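Here's a structure for you.
A protein chain is absent from this complex, but the other protein chains hold their places.
Chains: A and B, in written order; residue numbering restarts at 1 for each.
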Amino acid sequence: MSALIRVENLVRDFDVSKPWLNRVIERLPRAKLRAVADVSFEIEERSVYALVGESGSGKSTIGRIIAGLIPASAGRVVIDGVDIVDQGGPDAVRSELQMIFQDPYASLNPRWKVRDIIAEPVAVRGERTQGLAEKLLEQVGLSATDAGKFPHEFSGGQRQRICIARALASNPKIIICDEPTSALDVSVQSQVLNLMSDLREEMGLTYLFISHDLTVVRHMADRIGVLYLGSLVEEAPRDRLFDAPKHPYTRMLFDAAPRMDAFGREVDPPKGEIPDAINPPPGCPYHPRCPLATQICKEEHPAPRMIGETRVRCHHAE
Amino acid sequence: MSEPVLSVRDLVVEIPTRHGVLRPVDGVSYDIAAGEILGVVGESGAGKSMTGNAVIGLLDRPARIASGEVLLQGQPIHQLQGAALRKLRGRHMGMIFQDPLTSLNPLLTVGDQLTETIQEHLDLSASQAHERAIAALDEVGIPAARQRIDSYPHEFSGGMRQRVVIALALCAEPELIIADEPTTALDVSVQAQIIALLRRLCRERGVAVMLVTHDMGVIAEAADRVAVMYAGRLAELGPVREVVTQARHPYTAGLMASTPVASQGQKRLRQIPGAMPRLDAVPAGCAFHPRCERAQARCRQAPGPTLQACDGRAACWFPITHEQEATL
């Protein structure tokens, strides 16, 4: 098996400075927010790679860089042998890559008919779209007659199916799924997740699955990367990660996630909140909340190291 | 058991529209005792938030309580309006909403908002109210409360803001708290903190809490009893452990089975076909029957099953019994 997507030392900074005039008057320096800090990982063909993390972890930013929606500040993103950061932008791999978004209400143009929405990726390239939308609608479990309707006539789950149909239209190899079910109800979520699993098998798709929901990630992913403040703190195959989490942050996440079998659980909740990404703590970004933290954690950002199949960025993990 | 703090009887909320009268809440009854957390769970459109809003008198027009009763410590409150209702809110009922920013005034310091609420409901001097506000912030776990009391809401992080909202809801010592999706906008780690806080306050102060959420995991961890809503009606009501592990209503069972945790190790998730009916197209009889694999002729006939008409636990003519569960 070969890596279909290779991300190397990816960095993305956002300029969050105040407007020029305010900076001059208030004598403020330019402010930078490092949303993605030195992230590297590989996604095997026909696998599901999941990025998990809380808000501000940079998981959506990574997805949008790979999709070519925003440029990287540094590093390399190689998709199917083409470096989209260096070699002329994402146009070269555009038809191989598609995306499913979080909000099924905002991701469909309310003024367009479903037929035109689904066929857009093909129509943009000037190719024939006759009957395409109808075929795809049936493939995602809707009816061909829905093609003439407008998005507002559908429920959230049905809209997400339409988004999936649109993503499939250009016959992509890779689909980036950015929180595809977090706006959906549980019973609808299971329908959409099952559909995504089925389509992956049928069409040999590769998914980059971005989510904050550990249960969904555990169900879908083959390999999981855990992000904290833009850093990939731990990466491992699914079972390995859930059976033996190495990084203290991963352990905290697992402990804090609500469980269906934890009636009236009395545990000490985790301490603290995610720090401000504009002024991140020095050294390991997790050290202010970490129970294992020592002096070295405050000074030095740990380099990734392998423990068995797990790659972890922690001075003290073992 | 003593008299429940909150008692809802056959509550019906109606919204007249040009397409006819919608019933987002249709004959809901439940009690909450002091020191108890009742979880109200359901998918979007199930009427769970509308139930909470009806109890605190925050229904947006044209929605209105069409029939039924809401009793707070035995006193009917569903017909109160204006000043009487405002007096009741805050003093006897506290509210916590999903987005802490919308429930705080961005132009006033946290301390001003707390002392204002305290002085409105309790007969205290300004300095006493100030002390009490500090104590309230301290109680919800805001570090250095005495210094931070003069901060503005935007100076707090998301989790700390939700703590301020909880302090605001609690500062006049109400008997009932209605928390509508209090952790949905928060990260997992902060969510765990807020749930732990709610549980502690409920235990220590003996407050009755109505916890409205779509997240079964949150309910399982936080609630004592759970009410499952479907299409404006109660589908199941019972102690949380029993409802989660031995669901008797097919909808509850399907809901539990379709969470990815429950189907751990399986390739496919269990799924309930279809979607919740829209309010203008609720089927006759049991609202769940078109999606239910156990549905029989009786399920399609009006009147549909209610908790009272069935076994008091699940509103289902053919509930899943525990023996069947074992063979599933």
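In the analysis below, a contact is a pair of C-beta atoms (placed from the backbone, for glycine too) under 8 Å apart; a residue touches a chain by one contact, two chains touch by 3 or more.
Here is the rule we go by: contacts and distances are computed from a predicted model.
**Student:** Among "SoxAX cytochrome complex subunit A", "LrgB family protein", "Rieske iron-sulfur protein" or "ABC transporter permease", go ahead and choose the protein name stored in UniProt for the chain not displayed.
**Tutor:** "ABC transporter permease"
**Student:** Write out, one label after another, the shown chains that touch the chain missing from the document.
**Tutor:** A
**Student:** Among the options A:Thr61, A:Ser107, A:Ser231 or A:Thr250, which residue touches the chain absent from this view?
**Tutor:** A:Ser107
**Student:** Can you tell me which of A:Asp91, A:Asp239, A:Asp276 or A:Glu300 touches the chain that was removed from the display?
**Tutor:** A:Asp91
**Student:** Among A:Arg166, A:Arg223, A:His287 or A:Arg313, which residue is in contact with the omitted chain in the full complex?
**Tutor:** Final answer for the missing-chain contact: A:Arg166.
**Student:** Need a quick check: the contact residues on chain A for the chain that isn't drawn.
**Tutor:** Missing-chain contacts on chain A: residues 64, 67-69, 91, 94, 97-99, 101-103, 106-111, 117, 120-121, 124-125, 150-152, 163, 166, 170.
Assume only the chains that are shown with their structure count from here on.
**Student:** Using mean CA coordinates as chain centres, what's the gap between chain A and chain B in Å?
**Tutor:** So the centroids are 31 Å from each other.
**Student:** What residues on chain B touch chain A, complex-wise?
**Tutor:** 43-44, 157-160, 187-193, 195-196, 199, 214-218, 220-221, 224, 240-241, 244-245, 254-256, 258-264, 267-273, 275-276
**Student:** Show which residues of chain A lie in contact with chain B when the two form their complex.
**Tutor:** For this pair, the touching residues of chain A are 54-55, 155-158, 185-191, 193-194, 197, 212, 214-216, 218-219, 252-253, 255-265, 267-270, 272-274.
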